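After this line comes chain A, so read on.
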Amino acid sequence: MEEIAFFAGAIGALGGAIAVIALRNPFYSVLALIVHLISLAGLFLILYAEFIAAAQIVVYAGAVMVLYLFVTAYVGGVEESIWEPIPGQRFLAPLLAAALFIELSIAVVGTALKAVESTGPTIPADFGSPGSIGELLLERFLVVFEAASMLLLIAAVGAIVLAGRKRERETVPARGAGR
Partner candidate 1 sequence: MLNVLLWMPLAIGILCLVLPHRVAPWVATIGALARLGLAIGLVIGFDLGVSELQHVVDESWIPDLGVRYSLAIDGISVFLVLLTALLWAGVISFSALRGHHEQRGRRRLFYFLLGLGETATLGAFLAQDLLLFVLFFDLMLIPFFFLIGIFGGRDRIAATTKMIVYTLVGSLLMLVGAIATAILVAQDTGELSFSIAELRANLLSTGSQEWIFCFFAAAFLVKMPAFPIHGWMPDAYRAAPLPVLVLLSGVLAKVGAYGFLRIVLPIYPDATVTFQEVVMVIAVASILYGSVMAFTQTNLRLVAGYSSVAQLGFITLGIFSLRSDGADGAVLQMVNHGLVVAAIFLIIALLYERARTEDLTRMGGLATRAPVLAALFLVVTMATLAMPGSANFIGEFYILNGAFQEKIAFAFVAAIGVALAAFYALRLYQRTMHNRLPEGAESREISRRDSLVLTPLVACIVALALWPGLILERGEASVEDKIAAVAEAREPPVAMR
Partner candidate 2 sequence: MDITWYLVLSALLFAVGAGGVLVRRSPLVILLCLELMLNAGNLALVAFARSSGNEEGQVFALVVMVVAACEVVIGLGLIVAMFRRRLALDVDEMRELRG
């Protein structure tokens, strides 16, 4: 049963990922990424990470990707052909990616760690539940939690700085006038 779930999730995640880089229209790429994220959330569930899975779907696949869709729609799905880049790079990039994959796989498969080669140790029933994650966040990782919230705040400020209240045509003639 677990195998079936894993392979279903894996096919979804991998298919989504490949679609992201293969599709020409960024709009479809975003949609593919959403598929990828939801499949990953499934895998997280199998790994007993309920809270992460929920956050993945609600926050990530839900909110962030919607923002992404809006921007893509606003900027316009700029069609770009994949097969026109600098000669060489398009051959080199897959090669590099393949080399990276092989290297990582060697590390993962070649490791002598017993824990990795098994299904994992027995774990308490509330492993990965919102309660136990929350407890960790507020006790051992309090600083991390606060820093992450600071990061969100500053990202919001940054977005406003970059994209917010900008009326280019009005500000240009106003140079020096509104001091």
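Basis for inclusion: all candidates are chains of the complex that A comes from, given by their letters.
The definition used in the following text is that a residue touches a chain if its C-beta (ideal position, glycine included) is under 8 Å from a C-beta of that chain, and two chains touch if they have at least 3 such contacts; residues count from 1.
Not measured: the values here are computed from a predicted model.
Of the numbered candidates 1 or 2, 2 is the chain that chain A touches in this complex. By the touch criterion given at the top, residues 2-3, 6, 10, 13-14, 17-18, 20-21, 26, 29-30, 33, 36-37, 40, 43-44, 46-49, 51-52, 55-56, 59-60, 63-64, 67-68, 71-72, 74-75, 78, 80, 82, 85-86, 89-90, 92-94, 96-98, 100-101, 104-105, 108-109, 113, 115-123, 127-128, 132-133, 136-137, 141, 144, 148, 151-152, 154-156, 158-159, 161-163, 166, 168 of chain A touch candidate 2 in their complex.
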